[in-house]
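Every protein chain except one is present and positioned as in the full complex.
Right after this comes subunit A.
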Amino acid sequence: MTAPVHVAPRPRLGRVLQQQGALIALVVLVVFGALRYGEQFATGFNIQSLLADDAKYALVALGMTFVIMTGGIDLSVGSVAALGGVVAAQLSGAGLLPAMLAALGVGAAVGLANGVLVARYGLAPFLVTLATLLVARGLALQLADARSAVADPASGFQDFGRWSLLGIPVSFWIVLVLFAAGALALHATDFGRHVLATGGNEDAARLMGLPVDRTKVAVYVLSGTLAGAAGAFLGAQTGSVDAAAGQGWELTAIAAVVVGGTLLTGGVGSVFGTLVGVLLLQLIFNLIVFENGRGVIEISSYWESVIRGAFLLAVVLLQVRLTRRRAAPT
């Protein structure tokens, strides 16, 4: 910096906690797990299954991150994943690629509907995506005849779920690449900056001449497409997709996004924070499984929800405190 700085930068503890709190917690829990449960916990299989499981939540949460950064919300992702998964499984006979593309297309279509209704007609994102949640779920049930859609075992569809590279499932490599692309898009493209400006102050963004409506449509399409992909991943991993799959994914995704440091009111967010949030929430579940495996105490899996919920509350409290401080007159 060459210009004299009149306002000193203030890296506050609160800010660090909000931005890096999830990462710190993740590292602490991994170390804790490795020390307490030893080799078992650290073995490749545990990590592999953990990561494979995380991939689909991560995809949904990535799309959700962008939606929330514009100040919106997408409740339809779980249903869209189910719909995408059912479609992919039913088309799996045609091969991996057509099945995947079909799932992506279905997701994009629902996302487009969400985006147009929100941006063009000014409807509340909560209501729009609640409606499409119901629609997509209904279509999935209809298509699968209220049962599971089973993938064609002869096709290469299910191989996708078994591929791994350097001991890490391919699905998770894809997730990593997509998150890197998402982070780059957020930081270094007009689209990313428009997302943050729209969520930060929509009126201002409009008056600045930014394409607010187009940006909103884009994030919902992105979210829908990624949800469709998550459904296809599920199908490839398990060989079949229950029409009732994906229930509650939207809430898991929202929780991961918020834990990762993205403000629910929009305008501030972190793509990698979301990834950390996903890993963290899944790790809590994993740790409970291991704790039960020791047989010393029995923690019901219901406690997992309680712990996740408490975590979420702590993060939201922290966010509110930070936001209030910002709103205070300077």
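Convention: a contact is a pair of C-beta atoms (placed from the backbone, for glycine too) under 8 Å apart; a residue touches a chain by one contact, two chains touch by 3 or more; residues count from 1.
Methods note: contacts and distances are computed from a predicted model.
The protein name that UniProt records for the chain not on display, among "Electron transfer flavoprotein subunit alpha/FixB family protein", "Sugar ABC transporter ATP-binding protein", "Molybdopterin synthase sulfur carrier subunit" or "Na+/solute symporter", is "Sugar ABC transporter ATP-binding protein".
Residue A:Met208 is the one among A:Leu127, A:Met208 or A:Leu313 that touches the chain not shown. Only one of the listed residues, A:Ala188, A:Val289 or A:Ala314, touches the absent chain: A:Ala188.
Where subunit A meets the chain that is not shown, the touching residues are 1-7, 9-10, 184, 187-190, 193-194, 196-197, 200-201, 203-210, 263, 267-268, 326, 330.
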